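Below: the structure, in structure tokens.
Shown here: the complex without one of its protein chains, the others still in place.
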Amino acid sequence: MSAPRHLVSIDDLSLAEIQGLFRHAQAFAQDLRGWSHQCPGLISASLFYEPSTRTRLSFESAMLRLGGGVLSAAEMSSSSASKGESLADTVRVVGSSYADVIILRHSSEGAARLAAQYAPVPVINAGDGSHEHPTQTLCDLYTLWLECGKLEGLDIVLSGDLRYSRTIHSFVFALARFGANIVCVPHPGFEMPEYVVTRLRDEFGVEPVRADVSRLGDLASASDAVYLTPQKPHQLSLFTGEAGVRPELLKVDALYVTRPQTERYSKEEMARTGFVHLDKQRLAADPLRNAVVMHPLPRRDEISGDIDQDPRSVYFKQAGRGVPMRMAILAFLLGRIDMGTASAPADVRSHAVTVGSNPCPNPTCISRTEMRHVLPRYRLASRLPVRASCGYCDAAIAAPLVGCSTTLHFHEADSSLVRRIRPDHLVFFESAAQAQALGFRPAGQATELV
Amino acid sequence: MSAPRHLVSIDDLSLAEIQGLFRHAQAFAQDLRGWSHQCPGLISASLFYEPSTRTRLSFESAMLRLGGGVLSAAEMSSSSASKGESLADTVRVVGSSYADVIILRHSSEGAARLAAQYAPVPVINAGDGSHEHPTQTLCDLYTLWLECGKLEGLDIVLSGDLRYSRTIHSFVFALARFGANIVCVPHPGFEMPEYVVTRLRDEFGVEPVRADVSRLGDLASASDAVYLTPQKPHQLSLFTGEAGVRPELLKVDALYVTRPQTERYSKEEMARTGFVHLDKQRLAADPLRNAVVMHPLPRRDEISGDIDQDPRSVYFKQAGRGVPMRMAILAFLLGRIDMGTASAPADVRSHAVTVGSNPCPNPTCISRTEMRHVLPRYRLASRLPVRASCGYCDAAIAAPLVGCSTTLHFHEADSSLVRRIRPDHLVFFESAAQAQALGFRPAGQATELV
Partner (left out) sequence: MSAPRHLVSIDDLSLAEIQGLFRHAQAFAQDLRGWSHQCPGLISASLFYEPSTRTRLSFESAMLRLGGGVLSAAEMSSSSASKGESLADTVRVVGSSYADVIILRHSSEGAARLAAQYAPVPVINAGDGSHEHPTQTLCDLYTLWLECGKLEGLDIVLSGDLRYSRTIHSFVFALARFGANIVCVPHPGFEMPEYVVTRLRDEFGVEPVRADVSRLGDLASASDAVYLTPQKPHQLSLFTGEAGVRPELLKVDALYVTRPQTERYSKEEMARTGFVHLDKQRLAADPLRNAVVMHPLPRRDEISGDIDQDPRSVYFKQAGRGVPMRMAILAFLLGRIDMGTASAPADVRSHAVTVGSNPCPNPTCISRTEMRHVLPRYRLASRLPVRASCGYCDAAIAAPLVGCSTTLHFHEADSSLVRRIRPDHLVFFESAAQAQALGFRPAGQATELV
């Protein structure tokens, strides 16, 4: 039996596979009730360490509509976990014969990546802390694709809390992969985090440009808008204005509104007011004339009920599409649909941390919250200067010094010598003292790097 | 797609439809395990904002026995709702593609009516606060129909807590519609509420008569029994006694015992003692000789285990019939069974409250507890004097003054002029000051009413 495919991150799917999923979702949506012979005898297990009725029900509906069975553990944190069982053991047991696919929701970033290492069946990430929620991202992309006919070159406005929404971050990376342009219109204080912008630049060549969004009216009044674009001239031409002048937003294909993630706010952040409230009047802004309005739901007050009937409001349709999209995901991972020539993306390689302590700086990463059966791992994004991230939660590792586990030399992280260390021999140090305590010495005459 | 049928209140079904459901339930009960090809590919969602394992399992069993799938959210109040999602949004999403029918339990009266306004699929009320629980009522009627062969003209004794049991109130109205006679034998202090009796009189012409129930022995010793009857002479003949004398209860077709709804009691009410306790000795009372003993279960001490084996005790059978009855309800609302010529009842019209504040006096009505996506509505039971009720929870609106939203005049609620106001133009006022603050003036020379 070959190793199962997992869906931990949207990056686990190639663009061709994503488009294949769109087409299958579309076919499933033709008649949701007509596919109950697709997966008879197969079972999904919802392992939810954090409650999320919405997400759980959409997966379970998808599995039932495919004719499969459903095991539901909506309150994992109060049961098995309370007996001290590790996540690794839990997925090994559940994947041993209980279920044919595991749908995991967890409060620790990286939990699904860990589960995928151990589970003998496919693992689907249904949200891991503030990290990823790839099936939500796929539903969002699918809605854009259906409503706008394509993804490349679209102009998407993101509005509201761009800092804490995991949905938004995965969505942004995926939009960049598909070549869409992103206009950030954050609520002040809730701007897109710097690491997201850095990654967009590093991986997709996306360059942020200050944008003039005054035509959006009240919706953007206080915002410091940023236009994130692959900088191809034909796309910038969507904006008026000369070089050096802020491009002006003239038309929007989709307006994506987010919920303030108040459950993650500090006291100070809770006190801020004036969040976006989209209503009939604000939706009348000229650039929004043909824009679809999206929202991952649940909403609170950021979208007024008075636009629910507006044909541009597609958020309920968007939610409804979660079922056929998840049918496609399940059927794909269970090997029940054919993806034609679409090939999987190259595996993102990660390396075990074999020397020293866990370099992941994120205290809620699964590599820190799960005490057993977890070996810290890292990924290398760039070798000069060294830029690495946690192999579970993707948090950037900030190490001023790095060493080589075979030569036992250490260097400044931006030293050109670092390039000669094999990726799987890298060791991260916070200080020279830490390096020396582990038996490493400063590189001087170092030559014998492997 | 035409608008879906809902089952929010027993009044949403015509008598012919109810009898059609009885016949289908009977067919399903012949072989509960033989109907799994009735609803393949269809899914029900149990959205329970209040826990009720019994009710939830009976619906889920019914759906499974029909071959459908089941989504179960037994703890809604601790999940979606905690993220601030409105009930209206929840049912729009769940009904968008997750489920083909929604089974809703909620602590606010009127919640199911609200859900039915928004859900694109049928909504079944599985209990809304202390308001209605129509499928329990249908199971009770079905058991009577099976055990007694008919409903019209039966003499049904209701015993115990008649004040707080939602089951009892819906049951009483339904019995009245079917022309059964009701003998109330309440525990002192837990009499049938006045508004129930008023509605019986208004809508069904039922007249309460003081009854002599001394033949029931201890069971009724302290009770102030009332006989509710359509007053047809041939029914009163069931009682001995001349005009002006209390009719005496001679024979009972069914004895319906209720559980003290202690979860709704005040401290004072909790202190009361001497609740009915039906046992072998009390069941030996002469009028009960051929009576079936019913109870909606769970029971506490109101029925002794020593009569469980008595052939008159049908409460476990009654509970068991919940499954075939709910199979019939689900199959009907999902369009899977044919009701022949039985037609739906006329819609009960309700009107939006367009001026002033919500006139519903019930603080736990969904129109007060759900802050968004709810427009207060009212129904008009009588135009002279004006008698109106909340369009969600049916609570009587007590307004001494009413106005017309087009003329901006207001009147005493019992003024004959009120009859000239169009039902959808009515405005309710608590005081003249309130009316005047809203720009209304007292009717004097008012003539131009529309």
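In order of appearance the chains are A and B, and numbering begins at 1 in each one.
Criterion: a residue touches a chain if its C-beta (ideal position, glycine included) is under 8 Å from a C-beta of that chain, and two chains touch if they have at least 3 such contacts.
This one's a predicted model, so the numbers in the text were calculated from it and none came from an experiment.
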Q. Which listed residue, B:K317, B:R349 or B:R419, touches the chain dropped from view?
A. B:K317
(Q) With the missing chain put back, one of B:W35, B:W145, B:F171 or B:Y378 would touch it. Which one? (A) B:W35
Q) Which chain B residues would touch the chain omitted from the figure, given the whole complex? A) 29, 32-36, 51-54, 56-58, 60-61, 64-65, 67, 70, 72, 74-75, 259, 263, 297-301, 305, 316-317, 319-324
Q) List the chain A residues touching the unshown chain? A) 40-43, 45, 69-76, 78-80, 82-85, 88-90, 92-94, 96-100, 372-373
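Throughout what follows, only the chains that are shown with their structure count from here on.
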Q | Separation of mean Cα positions, chain B and chain A [Å, integer] | A | 48
